[in-house]
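A single protein chain has been removed from this complex, and every other one stays in its place.
Labels run A and B following the written order; every chain starts at residue 1.
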Amino acid sequence: MNDMPTPASIGLSREDLPNSYIGRSVPRPNVPKLVQGRATYTDDVAVPRLVHAAFLRSPHAHARIVAIDTAAAAKVPGVVRVFTGADLAKVCDPWVATLEHLKGMKSAPQYPLPLERATWQGEPVVAVVADSRAAAEDGVAALAVEWEPLAAQLDMETALDPGAVVIHPALGDNLVFTRTAEKGDVAAAFASAHKVVEATFVTGRHTGVTLEARSILADYNRAEGTLTVHHSTQAPHMMQGVFAKQLRMEEGAVRVICKDVGGSFGIKVHVYPDEVAVAAMARIMGRPVKFVADRFESFVSDIHARDHRIKGRIAVDAEGKILGFDIDDRTGIGPYSVYPRTSAIEGNQVVNLCGGPYDFANYRCTTTVVFQNKTPTCQYRAVGHPIATAVTEGLVDLAAEALGMDPIEIRRRNLIRDDAYPYTSPPGMRFEGLSHHAALAKLLEMVPVERIRADQAEQRRRGVHRGLGFASFIELTNPSPFMYGIGGARISAQDGATVRMDPDGSVVVLSGVTEQGQGTDGILRQIVAHGVGVPVERVKVITGDTQTTPYGGGTWACRGAGIGGEAALQSAIALKQQILQVAGTMLQAAPGSLDIVMGEVVERETGRARMPLGELGRIVYFRGDTLPKDLARELVQTRHFITKEYPFAFTNGIQASWVEVDVETGIVKLLEHWCVEDCGRVINPLLVDEQVRGGIVQGLGGALYEHCVYDEQGNLLTTTMADYLVPMSAEMPEMHVGHVETPTNESLLGAKGAGEAGTAGAPAALMNAINDALRPLGARVTEQPFTPARILAALGRI
Amino acid sequence: MKWPAFAYERASTLQDVWRLRAEHGEGARLVAGGQTLLATLAFRLSEPSVLVDITRIEALRGVTVQGSTLRIGALTRHAELGRDPLVARHAPLLAEAVPYIAHPAIRNRGTIGGSLAYADPAAELPACVVALDATLVLASPAGERRVAAREFFTGLLETALKPDELIAAVEVPAATPASRSAIVEVARRSGDYAMAGLAASLSLGADGRVSAPRLVYFGVGNGPVLAAGASAALEGKALDAGAIAAAQAALARDIDPPSDLHGPPEMKRHLARVLTARALSRFLPAAEAAS
Partner (left out) sequence: MSTRHDITLTVNGERVTRLVEARRHLIDFLRLDLGLTGSHAGCEHGVCGACTVRVDGEIVRGCLVLAASLDGAEVTTIEGLSDSGEVADLQDAFVARNAAQCGFCTPGMVMAAADILRHHPDATRAEIREHLSGNYCRCTGYQAIVDAVESTLTARKEGVR
């Protein structure tokens, strides 16, 4: 009975068992309410005495706040109160976003509302609280702020030059962080190479555009001394700690609740000054204050990402063997590193991930992270991955072209062998087990390459230019404390789950990971149903409440299934064992001779039903007098899980993109897209597949459309959804998703993350496809987004 | 953002409009479908004191044919334009333009009068009515006056509408068997405003020669641009590759595009040339025979 469970012993690979839900496409339990409009997002929460906040945001990229006149605003009908930075600083401390393990990193203290200077256009400066959002905006319109515009540092390329505007004079310069990873002898490798090719890549600054904007409702109860925050966040426990620390409260006095969250993608895992301001205002006013960002302020205040310029070189020998990569990355992150994850991670990831799928010896990569007067950047879906993948795969395709080699062949010759693991990459990433060659083989089963190449040749004769592009990638998932914890951030890499059985035999799981649409609730339900032995319909999942769920990190960096799922599985197995102990006593049988199948205690050998769980529950909860006095009868178990052997569970995959480029208009038509990925054990193919597709579309969006464009004064020009173009249904391709499964041995479940794979590889695959189409015309694009103007310019047509 | 505070009045007749305008002066703005006005109010860039709802004024409704003229009431919604049999028969260019205008939910509210009055330089309908040599019927307390569409659009978001006028209807010369028209555009995504577009109308005689060509570009200037040179290059010519090339060459002097978020002026010039060929190629004998 107390044998250590193994994947085989709990039937993880078997779909023939009655309640073997792991690996099955079970519909999510929370979708019916979504399709009927019965969800509860933060803006749907109704509380008495609610007031609404709106912010005056800086109209300048960099300006001194000379004076703030609030008198007229205070008189606007409906306005309750006006707060400046000085008002909030009385109850709220500033924060500084650095991590100790990122050597030399620096940033400046950030207040919820700045005291002296605004440092980006869109920074919240003054808050107005009123009895409606409309009235609060009327109040904002009546504020009079006297500004002294200052010279702004906008261009990241000149941010470290003599004469640059030093955004935080106390820091001495605009350098946030720099790191070089070096392995082997790069100079010698490049000197002796058969071919060296180089290119400069640009990834466009873009942002998350969650359809539900950032939303928060904070309520301070003076009688209890408690702060309750309804928050659209990915990490409720982290935010509990942040609110407590910044507002000088005990963590236990702060409760963060997130019910339904309308998308996150990393946007909602950061500390935003306007949201902390709302908590501070609630603390001061002793009443609930709500703030829901409108779309215009989302564009200037949600974190941006991906603003990188990368110069890369690749060296290959005559057989196409990669000898080395030499890469220089620069990124501008805005005026502050974002708390608490910091804004140096994306550049750091570029250093960690370039060349990732390949077996090569010589590597040099430098990232230089600088301040600038634009919206802060920070972690957004697939942090650093699309950048590193575009550079790596762009260079590999260039090398293949220089060698006259097929792009599939050069990958086959260089991808890390499937039997090479464990493997440590040149920048020091440790891979437990990847499947590049199996994934490539699977992809080639799915993509009709010969037919496509024949069509391509035929179309070219008719003046139609189609292209096929590939991109292998690795993805970092299941992060350990090596990601943030060792740097001093209170960001939990472990996660917990409590599983209990109620009197009717139904099961409840409370988990520290959270749901923003990924399907967390769905997979936890499957895992627990599988682990305990009940129908999925008998499991209820509760997430998103710091007061009731075990402490955990939330959902980010693809950890929900791998970390939270494993905690739930361990708890479920423990609960099952406990139930069987009780059942054994009741039935006068050895617990080891019993099992639970579809909510019934059965004889393990024969499957004969002995007792429904509802009957067991009835006795335990209502007729405990009939049980032996010393019988342990707590039908509840909690387990926490953290990875221990590897800092990260890497996954891998490969994508292919098939496009048609209208060489007269520069418009790219997406014809078809394929992705094979290996996220370890697939818990629910239905969920994984569409999540991969969503990730692909997000990657395609960044590569084709999405771009935060600034003017020369540092004003964001793309502040509406008519200007900032997101991918829509008419232009998106049909996508085919396949899987290779290499479970991690770190956990019983064996699951790794799947949510970022699509985004990691899609831009590179698309870039290579476009360039494949353009190659006969001698044109090439490496600057995202690949707009018609850039494609026409590359073609020499404009 | 939330809309700024304003008042709302509903006009049931044109007389109501004149009265409300007299009462509120410049602070009054007319609202029909509201698909542009209400979207822009969310930017709080203008603060009208009162919105006058004209959607229930019967005189502004309806699609009729009088002789050889198709009259389209200003309140005709895009969706109605797209499915009206009279429009399809007598002004097929307008029907063809409708699917390019935003998305179904917008087309269910937005009106032709509103689109013309707002005069977005990248919008389809202003270019179409110029291409069709339509006449706008403008009503005011003093009565009606008629303005040729080509003279109606006077500048960036500016029209010949006087403060006391509104668009009552559009009058389009009904298509004849010789009429040809096409709308083509390049947009990043379906339903977006065009990076460049062309509404073209001409007559093809039995001898295959072009008469009354009107090539009207949108998204390339301050409003719909009737390309005089390119149009003239086609007049009287047999439509063939040479004529199309001549029109493309003449276009250089017709348009002077601004740069925008999508790209530089040269990109728009290039796209306009490409669209010229794409639109006119549809009327080549071989293409017509094939369709």
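Definition applied: a residue touches a chain if its C-beta (ideal position, glycine included) is under 8 Å from a C-beta of that chain, and two chains touch if they have at least 3 such contacts.
Given the structure is predicted, the values throughout are model-derived calculations rather than measurements.
Seen in the complete assembly, the chain not on display touches A, B. Interface note for the absent chain: among A:Asp87, A:Glu123, A:Asp219 or A:Asp260, the touching residue is A:Asp260.
Per the touch definition above, the residue from B:Gly34, B:Gly62 or B:Pro264 contacting the chain not shown is B:Gly34.
Think of the hidden chain as still there; on chain A it touches residues 27-28, 30-41, 43-44, 46, 134, 208-213, 260-265, 294-295, 516-519, 686-687, 690-698, 720-722, 726, 728-732, 734-735, 758. Seen across the whole complex, the unshown chain contacts chain B at 1-10, 23-24, 31, 34-35, 38-39, 42-43, 49-51, 53, 55, 79, 99, 102-106, 108-109, 189-191.
Here is the rule we go by: only the chains that are shown with their structure count from here on.
Chain A and chain B have CA centres that are 44 Å apart. Those residues of chain B that touch chain A in the shared complex are 1-5, 43-44, 186, 188-193, 195, 261-264, 266-267, 269-271, 274. The part of chain A that touches chain B in the complex is made up of residues 133-134, 137-138, 141, 294, 296, 664-667, 705, 709, 717-718, 720, 722-723, 725, 727-728, 730-731, 787-789, 792, 797-798.
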